[in-house]
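One structure below.
With one protein chain withheld, the remaining protein chains of the complex are depicted in position.
Up next, chain A:
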Amino acid sequence: MARVVVDVMLKPEILDPQGQAVQRALPRLGFDGISDVRQGKRFELEVDGPVDEAALARIHDLAESFLANTVIEDFTIRVEEVAEAAK
């Protein structure tokens, strides 16, 4: 079994008021030297069976049509092997 991670972020040109609010709170908390914060979403999909090209293509369609709104968001897909030894 493998995990596929889909990260969804607002496009660079889209204003992120939530990220800005987080960034503005940082100096108050004593965190200096952080000039920008962008907030996004991370989806972890546990895939039954092999993560082959066909499975990734289906996940790409899913991300494009549902997990992200490509009018305002970009997404990246990566496979994260679940280490059998850790179980």
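We adopt the following convention: a residue touches a chain if its C-beta (ideal position, glycine included) is under 8 Å from a C-beta of that chain, and two chains touch if they have at least 3 such contacts; residues count from 1.
In this section, contacts and distances are computed from a predicted model.
Trainee: Can you match the unshown chain of the complex to its UniProt protein name from these: "Phosphoribosylformylglycinamidine synthase subunit PurQ", "Branched-chain amino acid ABC transporter permease", "histidine kinase" or "Xanthine dehydrogenase family protein molybdopterin-binding subunit"?
Mentor: "Phosphoribosylformylglycinamidine synthase subunit PurQ"
Trainee: Which one touches the absent chain: A:Met1, A:Ile14 or A:Ile34?
Mentor: A:Ile14
Trainee: If the hidden chain were put back, which residues of chain A would touch it?
Mentor: 14-15, 17-18, 21, 66-67, 69, 71-72
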